[in-house]
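Here it is, the structure in full.
Shown here: the complex without one of its protein chains, the others still in place.
For clarity, chains are labelled A, B and C in written order, and residue numbers in each chain start from 1.
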Amino acid sequence: MTGVTRRGLSTDELAARVAGDVPRGAFVNLGIGLPTRISNHLSPDSGVMLHTENGMLGMGPEAQGDIVDLDLINAGKVPVTELPGASYFHHADSFAMMRGGHLDVCVLGAYQVSARGDLANWHTGRSDDIPAVGGAMDLAIGAKQTFVMMNLLSRDGAPKLVPECTYPLTGVGCVSRVYTDLAVFVIEDEGVAVRELFDCTFDELMRLLEVPLLDRTREGDR
Amino acid sequence: MTGVTRRGLSTDELAARVAGDVPRGAFVNLGIGLPTRISNHLSPDSGVMLHTENGMLGMGPEAQGDIVDLDLINAGKVPVTELPGASYFHHADSFAMMRGGHLDVCVLGAYQVSARGDLANWHTGRSDDIPAVGGAMDLAIGAKQTFVMMNLLSRDGAPKLVPECTYPLTGVGCVSRVYTDLAVFVIEDEGVAVRELFDCTFDELMRLLEVPLLDRTREGDR
Amino acid sequence: MVSILDNPAEAVAGIPDGATVMIGGFGTAGQPVELIDALIASGATDLTVVNNNAGNGDVGLAALIRAGRVRKIVCSFPRQRDSWHFDQKYRAGEIELELVPQGNLAERIRAAGAGIGAFYTPTGYGTSLADGKETREVDGHHYVLEYPLRADYALVKAHRADELGNLVYRKTARNFGPIMAAAATTTIVQAEEVVPVGALDPEIIVTPCIYVDRIVRVPAPARAPEPVGAGQ
Partner (left out) sequence: MVSILDNPAEAVAGIPDGATVMIGGFGTAGQPVELIDALIASGATDLTVVNNNAGNGDVGLAALIRAGRVRKIVCSFPRQRDSWHFDQKYRAGEIELELVPQGNLAERIRAAGAGIGAFYTPTGYGTSLADGKETREVDGHHYVLEYPLRADYALVKAHRADELGNLVYRKTARNFGPIMAAAATTTIVQAEEVVPVGALDPEIIVTPCIYVDRIVRVPAPARAPEPVGAGQ
């Protein structure tokens, strides 16, 4: 990022913005990568409980130093800690919890999100890539709400909110909100609504994206 | 039974006979009713572990007096005890254990068994009966081997080992052995084989039953 | 987030007429009698109840049936020596019965909680309880297609709960509690003890708190003694 004039939210600002939309007491899975940062912005008294798909509810922050326990890791295989009230369960039970719609919110990174809420985040589609899906497809479709957290543009400037995903899909019509450095989008039945703008106007956003947008920036959050 | 001339094995003798065919260390479910008596004939050093479908492995004898605990019952809802090495699990896990073929032996009572090993033991088929199936259908098809323990003739003298069941089926082709007061039968691909006779000759048995029988009484147990 | 309520009446508040209610327990072991009593007192009627049985004696589920609040029961073993209230309603045509083999009942409840759309089970294949159901042969074995069984509410009895809603059970009273807690939109628990967060070892929690919505402490739950040999 150094040396580049950037606008919009920084990653940490964006993480804080997403955290602000996580309801008190929610059960949440934060996908590996960027969404993990959201946990830094969830206050302990929010009552939010984090799920990690490798078999734990009530996950605490990353473990450091002496408390690292290699039997206690998150989905990204990083050593973590256990909060009071945590519980452990096996993989079938953990994915039953996800698939069964018990998590309130799941936040994932993405390569692309389509105007209908299709998600592409597991495979670039390049033929020389070794495919690996992990729990991405379960996370995409399992939670009551799936949020995406990503930069709106790829490194080469291509919009990642698109009319149709060109990358291989992770899930169909599963994304409800897209949090980006430049705007917050809500996928509605009528189309993609812009709820909030960061250092960017609605007109600029319309020029950046090929997706028809509804201007909902003046409406209160709901 | 009093006053009636009976031949063949008594219920307890029959229970002991079945117990003799339960392999050392086997995991066994004994259906409610007659088969429950088999547990009295399994020696503690046999290593046999009893499963009860309401969520326990390692069930001990019936509880009496002060040790009765109404949270610890068997499938017949009789208070029982816990043996060292017991474990508890919920109903889906318990029936997964059964359906998944992990029990070595299940012993059930029966209204009828057909020559192909079909079992009828859950419903008389009378229209005024309130139907109740419980775990009968799961038990019938789940274990590695399903044994039936019954009297060969009904109270009105009708044979209960029949060419085709006339009572509603519990399971199709699921019975491998039938232990009765008069004989032990093995359901084989070639037909019903008589392995052992009690106060009864093979010819008498052939006259009693409409099922073609193979005489295997002179072959060693296998 | 769980609500810890002061009494069973508050715990069952809002269960509407016509609701589908799962009730834990196998016979009386694990049956949440105080929650059922509160449900009776609430006046809710036209209920569909999911339970392994159809009531024992005169208390709990039996009393709910006697009070005429159950339109339909989904269960595996209604007929027991002490199921007289069900028997009477059934013979009078006043209660509908959906009879499900016990393992299919458990797996259908589990499937609802686990987000499974349907599954093929060997149990019941070739029997009258599979009449009209789709079947399939897989690797030479025969299966019946069964669908998930969901509920609006689950009433569950646990041994201990912590203040977040994590649960442990006692012995065979565990039975249907964990799967019903996961299969219902709203899960209401009566626990003998409610302990502080952190008092339950995370390794031994059977029902994680995500499945629990309301808790009420019932320190000495009532129960009719189980008649011996009451049937499966």
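Criterion: a contact is a pair of C-beta atoms (placed from the backbone, for glycine too) under 8 Å apart; a residue touches a chain by one contact, two chains touch by 3 or more.
On a predicted model such as this, the values are computed, not experimentally measured, just so you know.
Novice: Have a look at A:14, A:30, A:48 or A:72 and name the one touching the chain we're not showing.
Specialist: Residue touching the chain left out of view: A:72.
Novice: Determine which one of C:93, C:117, C:132 or C:219 touches the chain that has been left out.
Specialist: C:117
Novice: For review purposes, identify every residue of chain A that touches the missing chain, sorted by number.
Specialist: Spelled out for chain A, the touching residues are 32, 52-56, 69-79, 82, 88-92, 94-96, 98-99, 118, 123, 129-138, 141-142, 168-172.
Novice: What chain C residues would touch the chain not displayed?
Specialist: Within chain C, the residues that touch the unshown chain are 107, 111, 114-122, 136, 138-139, 141, 143, 147, 168-171, 201-204.
Novice: Since one chain has been left out of the picture, which residues of chain B touch it in the full complex?
Specialist: Touch set of chain B with respect to the missing chain: 24-25, 27, 47, 49, 51, 56-58, 82, 84-89, 95-103, 142.
What we mean here is this: only the chains that are shown with their structure count from here on.
Novice: What chains, if any, are shared contacts of chain B and chain C?
Specialist: none
Novice: With chain centres set to the mean of the C-alpha atoms, which chain is at the far end from chain B?
Specialist: For chain B, the chain whose C-alpha mean is farthest off is A.
Novice: From the C-alpha centre of chain B to that of chain C, how far is it in Å?
Specialist: Roughly 29 Å, centre to centre.
Novice: When the C-alpha atoms of chain A and chain C are each averaged to a single point, how far apart are the two points in Å?
Specialist: Using C-alpha averages as centres, the distance is 36 Å.
Novice: Could you grab the centroid distance between chain A and chain B? Build each centroid from C-alpha atoms only and quote it in angstrom.
Specialist: Computed from C-alpha means, the inter-chain centre distance equals 55 Å.
Novice: Mind pulling the chain B residues that touch 2 or more other chains?
Specialist: Within chain B, no residue contacts more than one other chain.
Novice: Find every residue in chain C that makes contact with two or more other chains and list them.
Specialist: 110
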